[in-house]
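With one protein chain removed, the remaining protein chains of the complex are shown where they sit.
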Amino acid sequence: MDNLIWIFISALLVNNFVLAYFLGLCPFLGVSSKLETSFRLGLATTFVLIITALCSWFLNTYVLTHAPYLRLISFIVVIASTVQFIEMAIKKLSPALFQSLGIFLPLITTNCAILGLAIFATNRGYGLWEGLTFALGAGAGFTLAMVLMAGMREEAEIGSVPALVRGTAFNLIISGILSMAFMGFAGLFSST
Amino acid sequence: MGLFFSLRNSFDHGVHPRHHKEQTAELPIQRVPFVARYVMPLGQHIGAPAKPVVKVGERVQRGQLIAEAGAFVSTTLHSPVTGTVRDIGPHRYIDGNFRPAIEIEADPYATQQLPPRPAIDWQGLSIDEFIAQVQAAGIVGMGGAAFPSHVKYAIPEGQQIDDLLVNGAECEPYLTTDHRLMVERPEAVIRGTEIVRQKLGAKRATIGVEKNKPDAIALLKQHVGELPIEVLGLEVKYPQGAEKMLIKAAYNREVPAGALPRDIGVAVNNVGTVVAIADYFDTGMPLIERVVTVAGPGVAEPANLIVPLGTPIREVLRFCGGLKESTREVIMGGPMMGTPIADLDAPILKGSSGILAFTASETGRPQEYPCIRCGRCLEACPYFLNPSRLAKLGKARLFEQMRDDYHLMDCVECGACTFACPSGIPIVQHIRTAKDDLRQQKVRSEKQ
Amino acid sequence: MNELLTAPAIMTGLGLFFGVILAVAYKLLRVEEDSRIARTEELLPGTNCGACGEPGCLPFAQKLVVGEVEPSKCTVASSDDIDEIADFLGVDAGEAEKRVARLKCAGGKAQAFQIAEYDGFESCRAAAVVSGGGKGCSWGCLGLADCGVVCDFDAIQMNDNGLPVVDIDKCTACGDCVDACPKDLFELLPLSRKLYVQCNTPLAGESVTVLCSVGCDGCAKCAADAAPGLIEMKNELPLIHYESGLPVTPKATSRCPTGAIQWLEGGQFVEEESQNESRYAQLH
Amino acid sequence: MSKQDPKLLLQPAPLLRQGMTTPAAMRDVWLALLPATAAALWYFGLAALLVLVASIAGSVLTEWAFTPKERRAITLRDNSAALTGLLLGLTLPPALPLWMAFVGGAVAIGIGKLIWGGLGANIFNPALVGRAFLLATFPIAMTSWTVQQGPAEFFTVHASNLTAPFMQAPVMDTLSAATPLGQMKFEQSATPLWDLLIGNTAGSIGETSALLLLLGGIYLFLRRDLDWRIPVGIFASAALFSAILYGVDAERYPSALFTLLSGGMLLGALFMATDPVTSPVTPKGAWVFAIGVGFLVVLIRVFGGFPEGMMYAILLMNAATPLIDRWTQPRVFGRNKGGSA
Amino acid sequence: MSSGLPIMEKEPSSTTLVAALAIAGFLSGIIIIGVYLATFDTIAENKARELREAVFRVLPNVTRMQKLRYDGSELVVLPDNAKDDEETIYGGYNDAGEFVGYAIVNAGPGFQDTVRVIYGYRPAERKVVGMWILESRETPGLGDKIYKDAAFVANFDNLGVDPEIVAVKKGTKSRANEIDAITGATISSKAVVRIMNEAHKKWDARLPVTAPALQQAAE
Partner (left out) sequence: MAISSKKMNPYDEMMKGLWRDNPVFVQVLGMCPMLAVTNSAINAIAMGLATFFVLVGSSFLVSSLKRWIPKQVRISVYIVIIATFVTVVDYVLLATVPAIHKELGAFIPLIVANCLILGRQEAFASRYPVKLAVMDAIGMATGFLLAMFALGSVREILGEGKLFGVSLFGDNFEPWVIMILPPGGFITLGLLLLLFNWVGERKQAFIAQVAEAERGKA
């Protein structure tokens, strides 16, 4: 249990996927301009991360013991196909859900947070529950970072950021400051 | 909480500007002599403009009807002088724009006496007749907004006025018109209050006066006698006179946003308004003159004056010894909400409570710094809006967001936020600009 | 040797498995939508990188089709691709004739009289709500550049005379300046309408000339000089009936005492002399 | 028309102003910090003064260099850049190489303020951005604390202060000391409260004297320059959280009073969390912000890797400020909480 | 793309799609297995060397090793290429094939992220005889001293485990079971100690004083 809590806190705060591991930066930098969208992207990402944890546990346990060299390619194919299937299903079954979360799915499958989760979980030898906790923590951490970032960007958007700085340079620098602030969580619950 | 409020007699937030009333508070009201030319804009009240009933060249008597109400929410105009109609066409209004107006050249030989008329027996009037009389008298709210008073008295079916609140707060600095009226004509204030109270069927009336006018409070209390009228001293705080704040202070009730006082059973009138009503029913004089405070550091001889409507501001100032050399700005109304005047030839209107002249030392535009989000404006705003945000969005021209997310339209433009802002940000002006833009967009989209 | 077989076997298996699932899903679960969206998505890079600020290429395509975003927001597509998308989507925009924003006022600092001095922040609308901003003519341009600020195409520049000059090459007739101007001074007109009245005041005669040296005083000489019926005086201003089909010539400008009516070759307020020159050249 | 009139000015109402100005508010903060700064010089001598000067110089020069010429006069006159430098300096160790203090000041203004668009536009507290940068960049120098040498040795300057730019500071074992929080965290030993109160401890230049900091805070409160909700909320939530932990295990966890008086708590809560620019404008938001800071400080101090959490707590809540502001709009007069009439 | 494809070109049949994917999968499988087999030996060798080096580093005088696994009651010897798991440790033997000590691997949270530690343990003396860090993301210049600072690593060369290992402030080490923590990286130091203590608690009772004899000669 302790272990699960640490995995969760670590992925959420200490080793935040975006701010400490540099995973999922494309959507983090690209789609964090609006709060609403960011939050929904965060939720959708958490969902895909959980699917990923399930898929990769399944592959690790039943397939890759026989062919470890297929790890990368099978992760990709399986995760991408599963998510694509879910995307189609949502689109058909619930257009409303598709508009609010489903449209993010292609964006998410192409980002490295997903594959990163699968690879980290495998490297660390996480079991099913650990993997799911890791996915949940990473997803929550991604959402947290997205939402904070979107709040700041919306504020700066109507502010007086100099034209030269506006855009990616600015987003990177404020991500840097945010990442610096998150350093405060270093060592959380791992000391004493 | 409730007890606390009733002890304090005030509302939450607000600011405490110096009231600067000492210049004119003790000066009795004087009459200004008649001048050569008068301009009566057809739309000097809220609602539809009045429709002229006279022609160019026609001779008119003082007090004669010259324009009739253009609609129910509109009122009549009467000639302030005996003379000749010279022009009906665009004339410069105090807001700098040209508006249709009737120009009357005074007859220098006329006596300018009002034809005597018998007092009207108001007690015998039905409410509808009363409303018609008030409209015929051209009476509008004298508290600044110039809202036709008869409209206020037309209470819709199913509603009932329980309380009449007479607004003697006069919270704007410098102005002393209401103060002088209450001191010099307390009996008229009480009589006007009683007329309106009885006609509206209100159970009680309250006259709210800021505590910095103790003489007025004492005199009114003397004159109340047995009548169900309460004279209430209020905390000295701006904008105590804004009607929703006054209701909060007097009765600790909130008028819902977008609703009117009558929706919670209250009617609010300025003391000048009730005096105008008393005068009309006593002497038959329609609204052709009003009390104006002329003050401010730029005026040679500050005074409280009775001025015929339509008198050019220039003439009023001349009567007060003219403007000092150092004058930089003249405004109509109080220094917190008044309108800067671009052209001194613009006329005194039904809603003009003051003409104030300021010199460079008051009008120096403060150095503007960026908003440091200190929150002083939030703590000043009596409406609990977020002026800091409104100004920021205004600067970014995000007017819709101001309206939809930050209740732009609830702002009464009292100026408390701007007064409090240490960064000298013209918050109210951003708000007015936004409202103006949205208004114009709406007009445009309706046109299409 | 065993391994030599497992790998291709597993991979083929996976390929088959998901190929079948997706193919079946594709048949069963497909949803019809605007075919232009799919076509637009085709033209996009399909990176789904989010750099455009949308959650992927499909949502971006959806917004493109309804015109909420511009193709150039996509950082990945080459400029050719972007042109192509613009072409594809532009098919039904169908602009027949170029229109530009025209200003109904020529009363700059040098021509129009100021009666008071506005002292607030730089914005026409802000000035307009402070007693009209102090300009004598309350219909004229305040010169504080709200129109220039809102123009996304950088097409409006204030000249030394305090009037906005529209760069007719950059102007896309988007109408933002029309919405922004508190005095309603801009109108979007075809470039071919060369006879133009640069004034907005409903005053007439001396009331105008004391306020502004180039205002229309409502003398109606232009109407007299033009083909009968082409110009009608309305609200003390000439109204030009282009739709009447009557011949429009520079002659209408010849006797205007103030120059309020102009023959525009290109932009407004381009160097004053050259415009007058061309006016005279046309006349003689 | 009246061409002969003096041309009247049209300045929109209100014409009257409170009289408080933004530069004056900044000046008040300078005044409020004066006693604590003086005490710091008393305790740490000339070295502290030099560090303060270096960080102020870094701030002011950066502000000057990157502001367009036409706005320079105004931006520098509003006193805020120098204030940022001072506040940053007050959070640095007295023996820090001066060049690092200078870099800190430059980063504080450059990244903490100017890229956002200058005064009022930044979301993170610039002084703390500068400090967080320094701590992450030069962690060893930034955590080398010295014992107080007292006024007798006022003119002592540490060798490390004078390190050449980009060079390593010499290790100074003789003077080195642990801060009360360091001792608490790693040795579970609490410094006597009286010492904390008068500032007789190791620590950053300006954080040691609790009493004088409180005095400055009270001055700011009386001048209405700070939002009282923020320090009160921080103290209350930090004290509560810490008291609960203390109740659980008094051996391991510090008492509430120790939490309030030690480290950057007072300097942070009174002067940095209250930075109006980077804290919520709404009154309710101020409470949320303050409670968040109080909670995070104790969390980081007690369960995290760093002995001191004030800086990170404030920076983290700064990041959340736009969201807090948005979700804590005041109830508009005549409307219910949801905003409808 | 997922759906709503333009109905402009004729659609290939589902079988084509499936076939294309299957073929791609098949070909890629072949390529991958080819590369895998071609590099297999080198990689395996690299890995083994790395592990061997680590074990030799923490167990002085050891030149040979073998994998051991606790099967619930006793240690059994595993072949070298067996998969490691949590119950695996390594036995170290000297030239003569005599048992020297165990090398134990354990991981746990450090300052920033998981730290993986390997240490050598001699049950006979109840002493740790060496420590090395296999994996960590501790801060460069601070936390990374747990393996870059020779003095710190040397702490573990002859370290008592009873009652447990304790990290004390630098320079105050006085007992056999104490180590000097790194100044500025107390947390990482303590993390290493905690990870070792945890491992020791788990393994203490399981480890016989002499391990199973060396079975195959490691070269």
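Just so it is clear, A, B, C, D and E label the chains in written order, and each chain counts residues from 1 on its own.
Quick note on the criterion: a residue touches a chain if its C-beta (ideal position, glycine included) is under 8 Å from a C-beta of that chain, and two chains touch if they have at least 3 such contacts.
Everything numeric here is computed off the predicted structure, so don't read it as measured data.
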{"item": "Chains still shown that are in contact with the chain withheld from the display", "value": "A, C, D, E"}
{"item": "Chain not shown: contacting residue from A:L4, A:L54 or A:I73", "value": "A:I73"}
{"item": "Sole residue of C:Y26, C:F60 or C:W263 that reaches the chain not shown, by the stated touch rule", "value": "C:Y26"}
{"item": "Option from A:G42, A:G116 or A:G187 whose C-beta touches the chain left out", "value": "A:G116"}
{"item": "Touch list for chain A against the chain that is not drawn", "value": "19-26, 29-30, 69, 71-73, 76-77, 80-81, 110-112, 114-116, 119-120, 123, 164-165, 167-173, 175-177, 179-180, 183"}
{"item": "Contacts of chain D with the absent chain, listed as residue ranges", "value": "111, 133, 136-139, 141, 163, 166-169"}
{"item": "For chain C, the residues touching the chain missing from this view", "value": "15, 18-19, 22, 26, 42-43, 45-49, 51, 75-78, 80-81, 84"}
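Just so it is clear, only the chains that are shown with their structure count from here on.
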{"item": "For chain C and chain E, chains touching each", "value": "A, D"}
{"item": "Any chain in contact with chain B as well as chain E", "value": "A, C, D"}
{"item": "Chain closest to the assembly centre - both centres taken as Cα means", "value": "D"}
{"item": "By count of C-beta pairs in contact, the leading pair of chains", "value": "B-D"}
{"item": "Relative to chain B, chain with the most remote C-alpha centre", "value": "E"}
{"item": "Interchain centroid distance [CA atoms averaged], chain A/chain D, Å", "value": "33"}
{"item": "Distance from the mean Cα position of chain E to that of chain D, given in whole angstrom", "value": "44"}
{"item": "For chain B, residues contacting two or more additional chains", "value": "96, 339-343, 363, 365, 370, 426, 429, 432"}
{"item": "Two or more partner chains touched - positions in chain A", "value": "69-70, 73, 77, 84, 88, 91, 106, 159-160, 186-187, 189-192"}
{"item": "Complex contact set, residues of chain A against chain C", "value": "26-27, 29-31, 33, 37, 41, 63, 66-67, 69-70, 73-74, 77-78, 81, 84-85, 88-89, 91-92, 95, 103-104, 106-107, 109-110"}
{"item": "Chain A residues within the chain B interface of the complex", "value": "158-160"}
{"item": "Chain A residues touching chain D - in the complex, by the definition given at the top", "value": "35, 147-148, 151-152, 154-156, 159-162, 165, 170, 173-174, 176-178, 180-192"}
